[in-house]
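With one protein chain held back, the other chains of the complex are shown just where they sit.
Entry: subunit A
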Amino acid sequence: MANITLKNVTKRFDKLETIHSVNLELCDGEFVVFVGPSGCGKSTLLRLIAGLEEITEGVIEIGDKNMNNIAPANRGVAMVFQSYALYPHMSVRENMSFGMEMRGESKENIHTRITKASHILQLDELLDRKPRQLSGGQRQRVAIGRAIVREPDVFLFDEPLSNLDAELRVDMRIQIAQLHKKLKATMIYVTHDQVEAMTLADKIVVLRAGHIEQVGSPMELYHNPNNMFVAGFIGSPKMNFLPALISDIEADNSVIVAFNGQKILFKIQSDKLSIGDPVTLGFRPEHIHLAKQEDGFHFDITVDVAEHLGGISYLYSRFENNNMTIEVSGENVLTSGDVLSVGIKQSDCYLFDQAGKTLIERVLPNR
């Protein structure tokens, strides 16, 4: 069993606290992605789990065993580094066998494990090459191979694809997903790329400034972000935000939101709201229609830049002083300076209070 529990984990570097009392439960065999902007503490959290950094306060358990004072090598974890961390003077085979040889494993065992791992990752042809003779993608596969031969309970990936070009990233992303299916091990994956997070994760942990903002499945985070930060971070292009007002509060948690001279009724918790409170209306670029919607808001925007990608276009536009992005499917001839009337359905709207906390609990679509 390789479930992982973090209880009040805090990390301070001298006086600077970078991880603030984090609590987290990860189940055995889950693919968990830590995501957040640079400096949010996601890599530090991973290194704390690996044992490469000591925790200042709290407890880390792997498989229900306290790992606080256990050396990295004895935690049953293997890590794939952003920079690959391949030993440059060793061949691919030596890179994979080094740890096992140093631990005194039998030659037969080493050979079997390397053969198995190189077969899974299609490294058979490359075993005698040095890292400098490999491409970025091949190096990353070797780094993963080195982790596989350890047969760990937990795989830790620290931004493993960030040094690869876009096409290779997609390839490697698929390979990592297949690997997870095959090995069924617990995997923790750190990235700042929310597309990687959405496509790989069973569970996403969104971090900001050393705090966990939200934990949930990709679709939970997409449909029910706790706050504006998560809403803005999950989804690509990011969610648009526009200012609105509470114009009236009725019984049964019925709140009327006013935006651009239009009023729409939302069923939300109204206890803490007052008439006249400013709120933020959120809507995703893919939910904006180039036509007025029956049950929603509509307004006029001016296109600043139009990016035509073939199947879809992104219109980087303005509404009053607010920037917004609109996704349009199909081919079109829209261009800079065009003024368009757009609409959003009420069911596609997100609503946040003044502190940025969500006001709407949305129902997840059934699979």
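Here is the rule we use: a residue touches a chain if its C-beta (ideal position, glycine included) is under 8 Å from a C-beta of that chain, and two chains touch if they have at least 3 such contacts; residues count from 1.
In this section, contacts and distances are computed from a predicted model.
Suppose you had to identify the omitted chain by its UniProt name; would it be "Integral membrane protein", "Ferrous iron transport protein B", "Sugar ABC transporter permease" or "histidine kinase"?
"Sugar ABC transporter permease"
Hey, which of A:R150, A:H180, A:K203 or A:R284 is the one touching the hidden chain?
Missing-chain contact among the listed residues: A:R150.
Pick from A:S83, A:T112, A:S135 or A:Q354: which residue touches the chain that isn't shown?
Only one of A:S83, A:T112, A:S135 or A:Q354 touches the chain omitted from view, namely A:S83.
Tell me which of A:K65, A:R103 or A:K267 is the one touching the absent chain.
Missing-chain contact among the listed residues: A:R103.
Touching residues of subunit A against the unshown chain: what are they?
Per the touch rule, subunit A residues meeting the hidden chain are 50-52, 71-74, 77-79, 81, 83, 85, 87-89, 98-100, 102-103, 130, 132, 146, 150.
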